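Reading through the structure tokens given below for one structure.
For this view, one protein chain was removed and the others were kept in their places.
So that you can tell them apart, the chains are marked A, B and C in the order they are listed, and the count of residues begins at 1 in each.
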Amino acid sequence: MAKKLINGNYAAAYGAKLARAEVIAAYPITPQTAIVEQVADFVSSGEMKARYVTVESEHSAMAACIAAASVGARTFTATSSQGLLLMHELLHWASGARTPVVMVNVNRAVAPPWSVWADQTDSVSQRDTGWMQFYSESTQEELDTVIMSYKVSESPDIMLPSFTTEDAFFLSHTYEPVEIPAQELVDGFLPPFNPEIKLDIDNPRGFGSLSMPHQWYMELRYLIAEAMDRSRQKILKVEKEWKELTGRSYGGLLDEYRTEDAEVVLVNAGSAASTIREVIDRLRAQGKKVGLARLRSFRPFPTEEIRALGRHVHTIGVMDRCYTFGDGGAFFTEVKSALYQLKDRPTVKNFVVGIGGRDITMKTVGKLYDNLYKIKSDGLDEEKEWVDLKRPEVG
Amino acid sequence: MSRPLKSYRDLPLAPITYEDTREAFKTGSWRTFKPQFDKSKCKKCWICWKYCPDMSIRILEDGTGIEFDYDHCKGCGICATECPAKCITMVPED
Amino acid sequence: MVKTPVPAEENVAPGHMGCPGCGACLALRLALKALGKRTIMTVPACCWAVMPGVFPYCSIKVPVLFTAFETAAASASGVRAALDAKGQKDINVLAWAGDGGTLDIGIQALSGAVERRDEIIYVCYDNEAYMNTGIQRSSSTPIGAWTTTTPVGTTRNFKLEPKKSGVEIMVAHRIPYTATACVSYPEDFVKKLQKARDIRGPKYIQVLCPCPAGWKSDPEKSIQIGRLAVESNVWPLYEVENGVYTVRKPAKKVAVKDYFKTQGRFRHLDEKEIEQIQKLVDHDWETLLRKEENAQKK
Partner (left out) sequence: MLAGALFDEGKDVQAFPYFGVERRGAPVTAFLRMDDRPLRIRSEISEPDVVVVLDTFLMKYVDVLAGLKPDGVLIVNSAKGPEAYKKSPSLKVATVDATGIAIKHGVGSRTTPIVNTAILGAMVKVLGIVKLESVLRSIRASAPVKKEENAASASEAYERVVIG
């Protein structure tokens, strides 16, 4: 097992290479470009036996991937921000067609204003498209999750597309020591993609045909929902296998850190989780029982795990690096709704933080935990707070 | 795999078809006029067969003429218009 | 077996939902006769996305991927890439789209695929408006035509812009082979498809498909109307192979007026307006002949 100093983008490219993706269709967009450049290198150097379709837009990238997957090829693409938004029509299409396309999305703010920095609004706003969504905390996790995603997505009882996210610059451009699993290890873990039904001249069929209200549309959509529910166990099973092979795992759907006896817990997705772990250890040293619940999977949503957390932790802060202009950030609304059925529900506050790449520092995290303790003693101050916002001077 | 569809359990993974439309859609019901063939005038040029948008004209095995697939013919009248020997006429549906 | 003017095999089953006298139905029937069973199709939103029937039925007898409106060409590129990756040889990848799906919403993907030199045959079946959604104007609607979005009214608001030329756009992409065709000339259409099949790289054919519903014409006259379009030079038949033009000269010249007479969509035009269109048609025809001459000299 060779360790290398690489950044999140290269990790994603290694994931695609080791997974032996056969068709890549991708369009460049900051800060994802190094992924597609590295994949182009792998293909040109013969390290990847793949076809690279240099499409003219992200929309065509996803169209080409869906088509290639329908022929039975393992596909890979990567995008970010505006590119992901342009793909939106076809994200619905990929899940509806049950094509297990695997993608990496570098989480980047959506314009205007223009911003190439970390923000999860792009991926979160794809929550209704039937794609599985995994959020990485580290470059190593990024590489491993790309490979695991193929095994989950391509299993016959799932057959759903998935994307793994990495925060712009905090992961995509940050070089870290990463273990590159051996090709043989990955080959043993991930069998070739060979779907039962595919575009095949010896067995002609129509893919994606029409169905009227009284016929089968609703039932076909129900199958997608069923598969998404089934994916919860599949993700855990696949991660267990990966752990046996590499010793590495990432906490399943909800990656909890020191929550067993925690009085207050922060829920977070993405790279800031590492900073939070550091702050937790320091506060724990001062006797403060704080914890972290990292949303590793946003789709499928870890409803049961969140409920289990809510049964013993009574003050929860949900960090959203996005905003829905509805009832707060998306992680907040979904965590809160998962907790709603509990007999005595915890207090839940929404911290809207790090929008547009604004840094989530240890100081900020400390402030959040202080605020949660204040809420624990004096009750909820305000349900939603934009943290580190440049506010006019008060009084 | 054309099992009868009764519940979502019978469905394939996605809306992927597995049967053609010959039996399922008898579009012959759309006609108000239908073509009739007079074999005696037929010059066996197969122009009618060539131009049929609905694959509803079959050339006889022995090559002596054609027959209509009234299950599917929509009565558009192209064959009657294009036949150089004028041996196809459109008559009202009975 | 009997010798037939076009290949005997049928790769479209009867029972499809095409209107009586539909040019686009004849076009696909002929295309799949020409290309045969070793063909995989991509079909975006268009009449042919609905005409094959509802799940679980499909009247197209070759594998077909129905795709989003903009993506016929991009999907074809994806199919080709997968076939190559899987080592599957000599399979035609046929993108089959309407005029709107090709020259309006899908032109970006088409341009990308052709510029990438992807090994695909792209056929635009051109019924000259968005017919599946009920006859709205597209960039391929001819100048002078009524549609539901160019309804004439009191302001003479018929289609005022000349028809966008898909083939000339493809010539600008230095495409190895592009051609116009018309369902009224089946042998010609089949010949061009088989020629395209044997040429490497991207190929583009735009086939005129009379549409009784949209052109407000008699179903039984669809073939005659297609012929008049060609003979009046409104829709010249020509090929361009690596920039070299070969133009088919009609035996007899028909006035645009006589072509327009067969269709209700032109009924509102007065003498003067038809005369203006006649001039435009003659001008385009001269331009085309000059292109043919220039290319020969090279």
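We take it that a residue touches a chain if its C-beta (ideal position, glycine included) is under 8 Å from a C-beta of that chain, and two chains touch if they have at least 3 such contacts.
Just so it is clear, the model here is predicted, and its values are computed rather than measured.
*Asks:* Of B:L13, B:C48, B:I66 or B:M90, which sits in contact with the chain we cannot see?
*Replies:* Of these options, the touching residue for the absent chain is B:M90.
*Asks:* Which of C:V54, C:A129 or C:V190 sits in contact with the chain that's absent?
*Replies:* Counting the whole complex, the residue in contact with the absent chain is C:V54.
*Asks:* What chain B residues would touch the chain not displayed?
*Replies:* The list for chain B reads 26-27, 29-33, 74-75, 77, 90, 93.
As a working rule, only the chains that are shown with their structure count from here on.
*Asks:* So the centre of each chain is just the mean of its C-alpha atoms; given that, what is the distance between chain A and chain B in Å?
*Replies:* Here the centre of chain B sits 53 Å away from the centre of chain A.
*Asks:* Take the average of all CA coordinates in chain B, do the same for chain C, and state the distance between these two points in whole angstrom.
*Replies:* Roughly 24 Å, centre to centre.
*Asks:* Would you please write down the residue numbers of chain A that are in contact with two or more other chains?
*Replies:* Expected reply: 205-211, 216, 220.
*Asks:* Among the residues of chain C, which ones contact at least 2 other chains?
*Replies:* In chain C, 52-53, 55-58, 61 touch at least two other chains.
*Asks:* Name, in rising order, each residue of chain C that touches chain A in their complex.
*Replies:* Answer in residue numbers: 37-40, 42, 49-50, 52-58, 60-68, 70-71, 73-79, 81-86, 91, 108-109, 111-112, 115-116, 118.
*Asks:* Quick check: in the complex, which residue numbers of chain B touch chain A?
*Replies:* Listed in rising order, the residues are 5, 7-8, 11-18.
*Asks:* Enumerate the contact residues on chain A facing chain B in the complex.
*Replies:* Against chain B, the touching part of chain A is residues 96-98, 159, 196-197, 205-211, 216, 219-220, 222-223.
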